[in-house]
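Only one protein chain is missing from this complex, and each of the others stays in its spot.
Going in written order, the chains are labelled A and B, and every chain counts its residues from 1.
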Amino acid sequence: MKYLNKSITEIHELLKSKKLKPIDLVEEAFANIENNKEYNAYITLNKEEAIKQAKELESKEVDNLLFGLPIAVKDNIVTKGLLTTCGSHMLDNFVPIYDATVVEKLKEKNMIIIGKTNMDEFGMGSSSRTSYFGAPKNPWDKTKIAGGSSGGSATTISCRDVLFALGSDTGGSIRQPASYTGIVGMKPTYGRVSRYGLVAFASSLDQIGPLTKNVYENAVLLNAIVGKDEKDLTSARKKEEDFTRLIGEDIKGMKIAVPNYLMSDIVSPEIISKIKDTIKVLEKNGAKVDYVDVKYLDKAMTLYQIIAMGEASSNLARFDGIRYGHSKENPKDIQELYFETRAEGFGEEVKRRIMVGSYLLSGENAKIYYNKALSIRDDMKKEFINVFKNYDLIIGPTTTTTAYNLDDPMDDPLKSFMDDVLVIPVNMAGLPGLNLPVGFDKNHMPIGMHIIGNAFEEAKIYQLASFIEKELNLDLEPFGGENNE
Amino acid sequence: MSNYIPTIGVEVHVELKTKTKIFSNSTNGYGQMANSLTNVIDLGYPGTLPTLNEEVINLGIKAATILNCKIRKVMHFDRKNYFYPDNPKNYQITQARTPIGYDGYVEINVNGESKKIYIEEMHIEEDTCKSAHRGTKTLLDFNRAGVPLIEIVTKPCISSGEEVKLYLEKLRELLSYGEISDCKIEEGSMRADVNVSIRKNETDPFGTKAEIKNIGSISNAKLGVEKEIERQTKLYDNGETFKPQTRRFDDKIGDTVLMRIKETGNDYRYFPEPDIPFVVLTDEMINNVVETLPMLPDERRKKYQELGISELNANKLVANRPLSDYMNTLLTEKTNHKIASNLLLGDISAYLNRTEKDIKETTLTKERFLELISLLEKETLTSKNLKDILDTVMESDTSIKDIIKEKGIENITDDTEIRNVIKEIISNNPDSVNDYHNGHDRAIKYLMGQVMKETKGKANPKLAMDILTEELN
Partner (left out) sequence: MKDELSREEVLHVAELARISLTEEEIKKYQVELKKLLNEVEKINDVEGYDDEILIANWDSNAELRKDIAGDMLNPKEVLENAPRHAGNYIEVPVVISDGEGA
């Protein structure tokens, strides 16, 4: 019997009536992962602990929708006692001694962490190919990338190994792989989810978010992980809310903006036409869609590079081989310990970015680059907020192309930024954004739509996303479930 | 040796007296087992984030107020990036752009004249961990990592080692009084770095700077500065120059020694700390904190002297915080403050030292103390007799009158009683009275002796003498 491709409500009922036990789900998940091993979605499996926890749950009351459900966690979210590598040689021996706030929240719901997913090293990359553990493969075509940096989380959801995964998104790292693999991925508003325990890449941009096969389950998982955290000063003071509450409502009268830049010739025609098809569906159902100009969108990538690389150079300074992680053997002095530990521990993309980041903050440069980027970012945020004075939501494509080949060259240092050019503005403005699969290209590779909301209006995004999901009613299982038992 | 004009600036770090660290809730403590006062935040573990201790901000406001600084109402923190094993994240969270206090001053007294030492700025930051060098290894103890610090930076307006000493003493007194820091140099809770340069004329550009670090005491700071001025003078006199450098004071040889030549421009790559939003202070917050400040040393000295206490005693009181606080409870009382200060600094201090007690632990309530002062003032109690009863006064609840009665040492200060005794003695000793009138000084002493004998020594001697002289004439 297969359960993990059923809806969460079905599984919940079965668990409640004791027709199904958490251990059944855990065993099925590990069997799926084993079957789909070649997709390389995981760095570490939490087999022993997951089984133990599942058995313990048998005596507990099934008290919430997520009870007993397996979840995959991106490997840059720290898990006490469970290897957390960030996809890097630097941390390939690192066993954290505390749990991230989101992990505590999953445990409160009695969710079962099944393993840690593959990713670009420290989140730096757009294809998960910078992972020290090899790239995950796209379930729709294993010669293609799964995207990144949350490539492993996207892959395992797309494979239907498990229902839920957590990712992190600094400049598109949830939404872009979700688009490439045909799943739903949400980057919540900056501050919505605590960053405590998320290994920092770019502190002012990083945000944890859910990846799922459908919109409803995505909203349910978001419900579980949000909230003000006293351990994270940048987490927002917001009242509890149910992100599923607008799901099922129609979209009549909804006002939607489409920025011209997002539909310009930087995007492949196939994707543009799919987005336009979807827009027609929206208009047919009473939504009002306008094309608008949004200032600074074309500058977002530059701002992103400055802010992300600058912050990363400082955030990653702590990896020095002294307190944890990889360390140069028998260093002759402290300088050798620093220089060789970091030369050995970091991969090329990371080195590139922290060197450039160091330069950007060096001497007077911080003023010229970083501080200026912060200031323009604020202008960009205001520009978005202006759009939201007249519109409920903003839509566009998530990516400029569909997933490309795993063996495409990696020698262009700008390529990984270009892959995220459409989703980066949302990180810059701190807004919530979601990828929704809306179709396929001629090679049957998924195409995603990006739905952007005003700050803290995730519920509205889910409303539109679930409406489109229902209207399009796409078959989104990459191998029709064939690969799983 | 020629005369040069020294230009000196001082940077002082003080550890704040909080219960917990600045960016984490682990304990701020000293002298504990290595690595027993830390958590994942202090260790700079991946994924950790800072929180901000309210008390650090409060103490920052207090320190700024005490140092006559302007207080910044909107501030942020910055990251100072540098690799060093005692710096867990390899960046230190500090305030580079928006120090909490700026444009302040401290007044010192140089040879009887008041001089203002100007404070450029004072900012909040985190302390590093402690490292100990053992042969080819350095050992790290993270207990100190994240202890809150205030760094106070003067303008280069100090001109001698003596002024450095007076400034540091003043700072220590002020910050201890404000309960901002213990200011224990030997425990490292107060650390001073001094920048020294010299030049020939006021109009010349500043000379090359040497920074003196690792100063273990205030007297060494003074000595270090004087030695450094001497060293630089000799170099210039010999036509030599030197590179900007860091020196440390070596206790054993009583002089500064070179640590390293400063490399040009440390590149700290400062940028605003993205993990901590702006800290916004309201007038109300500031006022609430400032209200809790105790009366400061200078004001105490002034008040004491206005109440007739000598400058010497005023200084002694201020140097003893518990006694000064005790004295402050009497400021508005109608009493003899001079006697009060003499008592506190004399017999009472001796008692407290001997018994190792705090004045608050004794039974000397304000009311009892006022009574004691009044008895001494009226000379019902002599200071000699006070010594006999002091222990009882400090340790029992018995009223002071009863204690005196019990001991039978009450002075007779009743005018009529003494006069009656004297009248009787005069009539019984006509010879002595005659001698007195004939100019024999010894006669009056004899008569006084008789008075004391008759009163068993309880007559107030001054009063008795006055009455005797009056009756004889």
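Keep in mind that, in the parts below, a residue touches a chain if its C-beta (ideal position, glycine included) is under 8 Å from a C-beta of that chain, and two chains touch if they have at least 3 such contacts.
Quantities reported herein were computed from a predicted structural model and do not represent experimental measurements.
Trainee: Given the contact definition stated above, which residue among A:Gly321, A:Pro397 or A:Pro425 touches the chain not shown here?
Mentor: Residue touching the absent chain, from the options given: A:Gly321.
Trainee: For the chain that's not shown, point to the residue among A:Ser375, A:Asn405 or A:Asn443 touching it.
Mentor: Of the candidates A:Ser375, A:Asn405 or A:Asn443, A:Ser375 is in touch with the missing chain.
Trainee: From the list A:Lys19, A:Lys55, A:Lys280 or A:Lys367, pick the residue that touches the absent chain.
Mentor: The missing chain is touched by A:Lys367.
Trainee: Suppose we count only contacts with the excluded chain; which residues of chain A make the list?
Mentor: So the residues of chain A touching the missing chain come out as 94-95, 97, 189-191, 204, 230, 233-234, 236-237, 296, 299, 301-303, 305-306, 309, 313, 317, 320-325, 327, 331-334, 336-340, 342-343, 346, 351-352, 354-360, 362, 367-369, 371-379, 381, 411-414, 417, 430, 455-456.
Trainee: Please output the residues of chain B touching the missing chain, sorted low to high.
Mentor: Those residues of chain B that touch the unshown chain are 13, 18-20, 25-27, 33-40, 43, 51-57, 76, 80, 82-87, 92, 94, 97-98, 125-128, 131-142, 149, 151, 213-214, 246, 248, 259-260, 266-267, 269, 272-274, 276-280.
Just so it is clear, only the chains that are shown with their structure count from here on.
Trainee: Just curious, how far off is chain B from chain A if you go by their C-alpha centres, in Å?
Mentor: One centre to the other, that is 57 Å.
Trainee: So in the complex, the part of chain A that touches chain B is made up of which residues?
Mentor: Where chain A meets chain B, its residues are 77-78, 84, 86, 91, 94, 96-98, 100, 195-200, 202-204, 230-234, 310-311, 313-314, 317-320, 322-324, 334, 338, 358, 361-363, 366, 370-371, 374.
Trainee: Can you tell me which positions in chain B touch chain A when the two form their complex?
Mentor: 40, 43-52, 79, 81, 83, 85, 88-91, 138, 140, 265, 267, 269-272, 274-277
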